[in-house]
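Scroll down for the structure; my scribbles are underneath it.
A single protein chain has been removed from this complex, and every other one stays in its place.
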Amino acid sequence: MTARTGPEAPSLDRDVDASARTELPAAGLGAAVGTSRRRVLRRLLRRPAGVVGIVLTGTVVAVGLLAPVLAPFDPFAVVGPSLSPPSGAHPMGTDALGRDLLSGVIFGARTTLVVAGLVGVLVLLIGVVVGTVSSYLGGWADDLLMRLTELFQVLPRFFLAIVVIAFFGAGLGLLVLVLGLTSWALLARVVRSEVLSLKEREFVDAARASGASGARIVVQEILPNALPAGTAFLGLILAQVLLIEASLGFIGLGDPNVVSWGYLASQAQRFLRVAWWMSVFPGLAIAVAVLGLNLLSDAVTDVLGTSR
Amino acid sequence: MTLGYVGWRLLQVVPTAAAILLIGFLLIHLAPGDPVLALAGESGDAEYYAFIGDKFGLDEPLPQQLLTYTGRVLQADLGTSYLQGRPVAEIITERVPATLVLSSTALVLSSVGGVLLGLYVAARPHGVRDTTVSSSVLAVYAAPVFWLGQLAILVLALGTGWFPVQGMRSPGSDAGGLAALYDVARHLALPALVLASQEVAAVYRLTRVGLADELASDHVRTARAKGLSGRRVMLKHALRRPLVPVVTVIGGRAGHLLSGAIVIEVVFGWPGLGRLLLTSLQARDNPVVLGIFLVVAFAVVLANLATDFAYRWLDPRVRYQ
Partner (left out) sequence: MSGDPVLSIRDLVVRFDVPDGTVHAVERVSYDVGAGETVGVVGESGCGKSVTVMAALGLLPCPPGRVVGGEVLLEGQDLLRLSPRELRAVRGKQIAMVFQDPMTSLHPAYTVGDQVAEAVRAHDAGRSGRAAWGRAVELLELVGVPDADARARTYPHQWSGGMRQRAMIAMAISHHPKVLIADEPTTALDVTVQAQVLDLLREVQQETSSAIVLITHDLGVIAEMADRVVVMYAGRVVETGGTTTIFGDARHPYTRGLLACLPRPELEGQPLPAIPGAPPNLVDPPAGCAFHPRCSLRQGRARCVVETPILADVGEGHRAACHFSEELARTPLAAPPETAARR
């Protein structure tokens, strides 16, 4: 066995893919784990990466959920002097219009949560369906779907999102749709190789011998076991999606009706000389969310890998 | 690497390229409103719209239009910028060198830096050194590139005054020769470093994992048993194979790198495709936006192709099969 237990580099399609190719086909990560989720959690909590990942991700999720309770002000309301540095009244300072930055960052977490959640659902749906169907049908259907997957891996998503938004107009729904429809390739590959390895395992044979239909075997026996490995990679995908979303917000393509961290950072650009806080806090928030997801994914992959 | 393989691989690019073209075509036609407006922007006059409609054959049936469109793009005709009234291809070509300088500098810096960090840690894995380097790399990797850029400006440009904050040349400077080169290099330093620092992660992790595998391998043990120096064992024997995927991910990173370059250009006012994209977005100059997408997408496909060939060439076992 090689020492490659996890993705060499999180969230870069090509690298993660390389590890998926070398490691996953023989892995069958799922089966070892499906038996005991609690054990996975316990092992996760024994790793620094796992603990930090859970704390960071959990913080973002909690802040996003509780935004209206936590935020001292309406993020769009002018509530203080413009460009005032962090103070007791405005812990993260105010922007050029006198809006409270802390409230902006808190509500930004909510936007992040919505984007990550919805894109996650789309990616999971498409990735799992493509990966499962591809591996189960095999033959030309598999070839075709894998070619399609490769296409989506090569496609520069950031630029595609830019043109789509340029042509259709900015909006959260469109953003989620574009990122969701283009980000599933890695997951499809992971699920495909997981299913391929699980297909060979005994409990599937047993199900088949008892006369269960193909589709039923996939849904009831294989998928639940292939999913843990899939979700580890989903975290990496979402981390990347968050960075793309932030960059889009930064170049002014975010939804103008909601506060996003990328948008906040873009507001800082013109005032860098006078208002460092406008850049530091929103950027930090993005880094925290992305780092949390990356660490969590790394740790989960690691745990699944070693409990094999 | 046989000619047959090269041909086969080139053939594989065709559907990908076709798909990219199709996306461009569909965007023009699916976008709300008149495709003429989508192509020409909203503030042209009637005569200009008629010209565009005629040029792109917008009255013909769709399949015919797709053919016309494909033909045009293949001839590097990406339409006309309504903002500047010039061919999009021309405008983009002017901006490519600046982006290329920025991203290739970052590519080299990140590749060399990542490999060096990997070597540095592999010499003593699982220690303080490992933890420090690995977590810093991971943290930088998680930070959005524009934020790193802003921080660099705050600390290194505004804080110390060592580096210029914006642009590619000092305003009013008309120096030539070496002085000009030095001026550009000073402007290039921060954006390139920031872009590279983000890209380091992939190379570093690949190198580190690869080196760990290699240092435990039989052939490295042979090299040590021969009595070679530690440096030679590391650089010639252990590093050789991990370098292959390091080279190979360059192609896979092209999309990521160019995305980062675009954003960094906005932060540092670097006059490349990113600045062009931003101004075009703000002016709703859609032909230019679409043109940039097509150019970047094709560049990424080509970069993937090139690294595929590089991979084959670098691995003698594959090369001679």
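Letters are used for the chains, namely A and B, taken in the order the chains are written, and counting of residues starts over at 1 for each.
Here, contacts are C-beta pairs under 8 Å (C-beta built on N, C-alpha and C of every residue); 3 or more make two chains touch, one makes a residue touch a chain.
Remember, predicted model here, so these are calculated numbers, not experimental data.
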| item | value |
| --- | --- |
| Missing chain: touched chains present in the view | B |
| Residue, one of B:Leu102, B:Leu206 or B:Ala223, that touches the chain absent here | B:Ala223 |
| Hidden-chain contact residue, picked from the options B:Arg95, B:His187, B:Arg205 or B:His237 | B:His237 |
| Interface residues of chain B (partner: the chain not displayed) | 126, 215-219, 221-230, 237, 240-241, 315-317, 320 |
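The rule is simple: only the chains that are shown with their structure count from here on.
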| item | value |
| --- | --- |
| Whole-Å gap separating chain A and chain B, where each centre is the average of the chain's CA atoms | 22 |
| Sites on chain B touched by chain A in the complex | 15-16, 19-20, 23-24, 27-28, 30-32, 38, 138-139, 141-147, 150-151, 153-154, 158, 165, 201-202, 204-206, 209, 212-213, 216, 245, 248-249, 251-253, 255-256, 258-259, 262-263, 266-267, 277-278, 281-282, 284, 286, 289-290, 292-293, 296-297, 300-301, 304 |
| Residue numbers on chain A that touch chain B, as the complex places them | 2-4, 8-15, 17-18, 147, 150-151, 154-160, 162-164, 166-169, 239, 243-244, 246-247, 250-253, 262, 265-266, 268-269, 272-273, 276, 279-280, 282-284, 286-287, 290-291, 294-295 |
